[in-house]
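What follows is subunit A.
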Amino acid sequence: SSGNAPAEPNEPGGKEQPASTEPIKIGFFAPITSPAASADGLSAENSAKLAVKLINEAGGINGRKVELVSYDDGLDTTQAVSIAEKLTTKDGVVAVVSGSYSGPTRVAAPIIQNAGMVMVSAYAIHPDVVNAGDFIFSQSFPGKVQGRAGAEFAVKTLGAKRIAIIAVDLDFGTELGDSFKAHAEANGAEIVSYDKVAISDNEFTPIITKLKEKVKPDLIYTANYYAHAAEVVKQCRLQGLDVPILGTEGADSWQFLLTAGDHAEGVYITTNMNRDDKNETVQQYIKRYREEYNLEPDMVGASTFDAFQVLFEAIRRVGTDPVAMRDAIASMTDFYTVTGNLIRYTNRGEAVKPVQIQRVENGQFHYFGEITDLNIITPDE
Partner candidate 1 sequence: MREIVRIEGLKMYFGGLKAIDNLDMSIYEHETLGIIGPNGAGKTTLFNVICGVYKPTDGKIILNGQEVQGSPPYEMARKGIARTFQISKPLYDLTILDNVVAASGIHEYTGIRSFFKKSHTKEVLEKVHDILELVGLSEIEHKKAREVSLGYLRRLEIARALATEPQLLMLDEPCAGLSNFAINEITELVLKLKEQGKTIVLIEHNLPITMKVCDRIIVLNYGQKIAEGTPEKVQNDKKVIEAYLGEEDED
Partner candidate 2 sequence: MLLQQILNGIMIGSVYALTAMGATLIYGILRILDIANAGAYVAGAYFGWYIYLKTENLVLAFVLSMIITGLIGVLIHRFIYAPILSKPRILPIVPLVASVGLFTLTGDLARLIAGPGTKAYNVDFGVDVINIGKLTIVPAWILIIVLTALLFTVLWLVLNKTKLGLAWRATAEDADIAKAVGINTNSAMALSYILGYGFAAAAGIMVGILYNSITPALGEVPSYKMLSIIVLGGLGSPVGTVIAGLFIGLVETMLSAYNLTFIPKDSVAFVALILVLLIKPSGLISKTNKI
Partner candidate 3 sequence: MLKVVDLEVAYGQMEVLKKVNLEVKKGELVSVIGPNGAGKTTLIKTIMGLKDAKAGQVLIDGKDVLGMPAWKRAEMGVGYVPEGRRVFGNLTVEENLMVGCYSLKDPKRIQQNIKRVYELFPRLEERKKQLARTMSGGEQQMLAIGRALVMEPRLLLIDEVSMGLMPIMVNLCFKVIKELNDQGITVMVIEQNANKALKISHRGYVLETGNIILEGTVDSLRNNDVVKKAYLGG
């Protein structure tokens, strides 16, 4: 049901015009002008455009073209609220993709839910996003799952016993770090230190000196975005701390490789995209993204692209009626996208999909392994 949304005359998609040839509008927002994170915003926006372009090249959905209604949220929750209102009441979109971080996504979700419209969040990690209601889905697995998978890999595959965590002091680092810690400890490893670092900080030498000389871990887990992850890696190596380093999807970016340079060799990350996947969808996305933008695709872009795939698939199956779309997505199973096989959605709207382990070899991310154990990759329901 659509909650108690105010009755608006032009309630989107409410009355489906039969066999319309009008383009299908899909709303989208990402942080573009915000200085803080605009590289991710650009990846997301590029991929959104690419997704629309590719579907239109293929003739649209059921004969109807797709049109993107895209906004810049400036990484500002206040603006996100306005955008959500505009998308739901003025723009005539049938569904929304969030290509933004947790803050804007989190405040937009209840508004979109109340308007009875579907939103798929591409990569926001905040656990509360999907709690806004049954119309809100997360394209990727939640942070808890990724942290758990990381711990599983670190302890079981790499045999780590004494692990140091360095996590960014945001929802991203907290979600991943805490769940990693819990699962690693449950599996008998010891978390020998847990340092939170501010997003504004990029100097970790003091922490790393401490790790090297006092804590002496046998693995470092870094739950950071690419810039910080690169710094952790670089500074560890420069200080001569040569233990394995496990990163997260936050490091899944060409920018990580660029900044860390040679020091990145051998670093593992958990992420949702497998660049070595032979699957055609994956390779086509990578190829077309490079062609269109002359940039390397990353996890943020791939996740955004896939959020659109989920919507496209739903529309293809049931048309643009929001309730039907919601039900179609909720019941989707084994839907293969750039970020792997979407096994199913939980009742809270979180995706169940394998967690990829990638490793840096010769300056590129490559397939190293995959966590598919359903006990680990299924989010709490």
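Everything below uses one rule, namely that a residue touches a chain if its C-beta (ideal position, glycine included) is under 8 Å from a C-beta of that chain, and two chains touch if they have at least 3 such contacts; residues count from 1.
Per the selection procedure, all candidates are chains of the complex that A comes from, given by their letters.
All of these numbers come straight from a predicted model, not from anything done at the bench.
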Response to the item:
Every option in 1, 2 or 3 belongs to the complex, but the one touching subunit A is number 2
Worksheet, complete the sentence: The answer for subunit A against candidate 2 in the complex is residues 33, 35-39, 41-42, 169, 193, 195-198, 200-203, 205-207, 209-210, 213-214, 226-227, 230-231, 234, 237-240, 254-255, 258-261, 295
